[in-house]
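Here the complex is missing one protein chain, while the rest keep their positions.
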Amino acid sequence: MSSTIWDKLGNIDYRILYALSLILMLIPIIRPIGLPTPVSETVRGFYETIDNLPPGSVVFVSLEGSLSLLDEQEAQYIATLKILFQRDLKVVFYSVTEDGELIYNYLFSVVNPEKYGKKYGIDYVRLGYAPLEERGQAAVALDVRSVYPRDFYGTPLDEIPMMKDIHNWKDVDLLIYYYTSCTNVEFAIRQWVIPYHTKCIVGTLGCCGPMAVPYFPDYIQGILSGSGAGAELEVISGNPGPGAMMNDAKNFGILGLLLFLILGNVSYLGKRFGGESE
Amino acid sequence: MSFVRRELPTAILALCGILLILEFFIPSPILQAIKSELTTWSVIIAATSCWLGFIYMAYAQLRMLGRNPTTSQYFWFSLPFIFFLLFFIVGVSFPGDVSSPQYRWLITYIYQQVGATVYAVMFFTLSSAAYRTFKVASIEAIALLLGGTIYMLRQIPLFVYICPWLLPLGEWILLVPNAAGGRGAVICAALGALAVGLRTLAGREVTLVEVR
Partner (left out) sequence: MNFWDALGAFVGSFFIISVLSMLWKDNPVFKFGQQAIIGATIAQYVLFNMKNLLNMAIIPISQGKWTYIIPVFLGLLMYTRLSPSYSWLSRYPVSVLVGVGVGVMVPGLLRGQVIGQVQKTIVDITSATTTYDLINAIIILIGVVTAITFFLFTKEHTGVLGVSARIGRIFLMFSLGANWAGEEVWYLTQMIGRLRFIVEKLIKGVILGAA
């Protein structure tokens, strides 16, 4: 049976399409375009929640991050750190994945707190890593020292000036919750927001953002979803960073996927309305 | 003996669960202290059993080797252990442990690159899957394609620049139909999880505790 143009369109060797996609991705990397980035409502909520905090507020940053996913969330992390350090806030960083501490090492090498006049133990503290699932978040909310008796550098928390008045949920004004597993947003909601009405904003991957929207804005006041949201946060906060470059590179890279979709559907519609049935 | 092997663990499970549920509804310092202790214990249990992953990896590799004891299989068998030892030894040997420049080198140039590329490859596999299966064959498929494509293009500056209406439309899709469908799914998933949770506390859901 001879194949029609529609069959040919529907049976192109994937490797040709892969190669085309790669070339399209390379173009803006080699020659950036530079287009404006609009800011969405969920990102605006994220930024304004931090911006509206009174001076001296305590912010907990929970990082469930992966080094493999740094491309997607790097812009979010860097922009958030800059926003936090530009304000008079007390920030407590902790991680719930092993990679989280390595990510913090990298972030603090990029965003130097001392450049913003921040001192360790006075303005910010790193608690370190603990394998916290939902149970662990509940433990931290009830008593920080039960999970983190010492900070990342081994100093007992009671010897750190900033931590003298920070013990549990009562002392936390905002939780910034970064996560990479889509349903884990519910850990923050169930263990911080519902029992203690802690204000909460989240940052996550592009595919998990839509799943957090049902909780916006009542339980979660802001959502960063993917690297695009990181770029938007850079724009709204006035802190240029890697998000703009990544956003730029996506401009042509997405054309490969659109080509896949268009070819597949043209083939289907051609076969359907051209007299053949599948 | 059956009591020690089955009924007692189930009773412990139920006791832990019920105490924590009660803590939520009854403001009591004793229940709060129990919750704090139990949640901390669960973190310590997880940390103590960290070597299980290594043991399971070793077991899986040994089984593969047993099925196919060729020279090349010996090479593939030893590779994960070589990298395990490399990362472990570097991670404990240098000043700063996992924060040392040496460990960071391994993490940045091996661990991060492999892990990130595994996700990168998914772009192509998902695109080819979309090419094969995302056809406008029904209203549901149109909804999926339309909603997804508009929301996707809303995130690409080039398309928002060419078609500014993509911005409010993409936002609307996220905040209205996506929120509606998502909320329905959240409610149903929560009811399902609630049923499984209560069955587990009642000892009727053995799969979570059973050992194979």
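The letters A and B name the chains in turn, as written, and every chain counts its residues from 1.
The rule we apply is simple: contacts are C-beta pairs under 8 Å (C-beta built on N, C-alpha and C of every residue); 3 or more make two chains touch, one makes a residue touch a chain.
Bear in mind that the values here come from a model prediction, so they are computed numbers and not experimental data.
Novice: Looking at the whole complex, which of A:9, A:103 or A:257 touches the chain that is not displayed?
Specialist: A:257
Novice: Of the residues A:131, A:241 or A:264, which one touches the chain left out of the display?
Specialist: Only one of A:131, A:241 or A:264 touches the chain omitted from view, namely A:131.
Novice: Please identify, in ascending order, the residues of chain B that touch the omitted chain?
Specialist: Chain B touches the chain not shown through residues 5-6, 9-10, 12-21, 23-25, 35, 37-55, 57, 59, 76, 79-88, 91-92, 97-98, 105-127, 130, 139-141, 143-149, 151-152, 155-156, 172-191, 193-194, 197-198, 200-201, 208-209, 211.
Novice: Spell out, residue by residue, where the missing chain touches chain A.
Specialist: 15, 18, 22, 25-26, 29-30, 69-72, 98-99, 101, 128-131, 133-135, 138, 147-150, 154, 186, 189-191, 193-195, 205-211, 214-215, 218-219, 225-228, 245-246, 249-250, 253-254, 257
As a convention for this text, only the chains that are shown with their structure count from here on.
Novice: Can you give the whole-Å distance between the Cα centres of chain A and chain B?
Specialist: Those two chain centres are 16 Å apart.
Novice: Along chain A, where are the residues that touch chain B in the complex?
Specialist: 14, 17-18, 21, 33, 35-38, 40-42, 66-71, 101-102, 105, 130-133, 135-136, 138-139, 142-143, 146-147, 195, 206, 209-211, 213-214, 216, 226, 228, 247-248, 250-252, 254, 256-258, 260-261, 263-265, 268-269
Novice: Contact residues on chain B for chain A in the complex?
Specialist: Per the stated touch rule, the residues are 24, 32, 35-37, 39-40, 42-43, 46-47, 98-99, 104, 107, 111-112, 114-116, 118-119, 123-124, 127-128, 130-137, 145, 149, 151-153, 155-161, 167, 171, 174-175, 178-179, 182-183, 186.
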